[in-house]
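Below: one structure, written as structure tokens.
Note that one protein chain is taken out, while the other chains of the complex remain in position.
Showing subunit A:
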Amino acid sequence: MNSSNNVERQTKTVTPNSSTYSLTINGKRHTLTLDNRTTLLDALREHLQLTGSKKGCDHGQCGACTVSINGERVNACLTLAVMHQGDEITTIEGVGDVEHMDPMQQAFIDNDAFQCGYCTPGQICSAKATLDEIRAGIPSHVTQELNGPIELSDAEIRERMSGNLCRCGAYANILKAIHQVAKEQATEERS
């Protein structure tokens, strides 16, 4: 018995370097067989032709790849696609399109909140999450009282958007766009 156990242990090789799994992206299920090294960002861009999410730094520093996983924003470049079987992923393509624009997309246009546009999909995904996180009562580094209400100040929005860089420097107008949507949402909630 012992020797056969040993043989079994020695030959118990690990799984191969690729895996097959299903991802739900923008409500649609996709089954993929990919090298384990494939990040969620590369799966989206290179294998599912969802090129809205952008690759800037590929190290989680620029935020151009920001997507939502189960309702939380993350850097798609710093997570492996194979880890997301069963998760609900929303990319900029799922946020809205030309015919059905999300209010945040419209606000970016209204406020000229971009120049070259490369960081914009990540900025919009992050901006939407910023307002969701404030509504959920999640404090930030600049929140005055941890247990108090969160004021929708410039400082509060800037701090929460610090994971998204814009090399064109459209920050001032991105801030205006986010304020616009925050006001629209506040009006909706009152009515």
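Please note the rule applied: contacts are C-beta pairs under 8 Å (C-beta built on N, C-alpha and C of every residue); 3 or more make two chains touch, one makes a residue touch a chain; residues count from 1.
Please note the rule applied: contacts and distances are computed from a predicted model.
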*Name the absent chain as its UniProt record does, using one of the following: "von Willebrand factor type A domain-containing protein", "Phenylacetate-CoA oxygenase subunit PaaA", "Phosphate-specific transport system accessory protein PhoU" or "Xanthine dehydrogenase YagS FAD-binding subunit".*
"Xanthine dehydrogenase YagS FAD-binding subunit"
*Of the residues listed, A:39, A:53 or A:180, which one is in contact with the missing chain?*
A:39
*Would you write out the residues of subunit A that touch the absent chain, in ascending order?*
9, 12, 14-17, 19, 35-37, 39, 58-60, 63, 66, 72-75, 78-80, 82-83, 126, 129-130, 133, 136-141, 143, 146-147, 158-160, 162-164
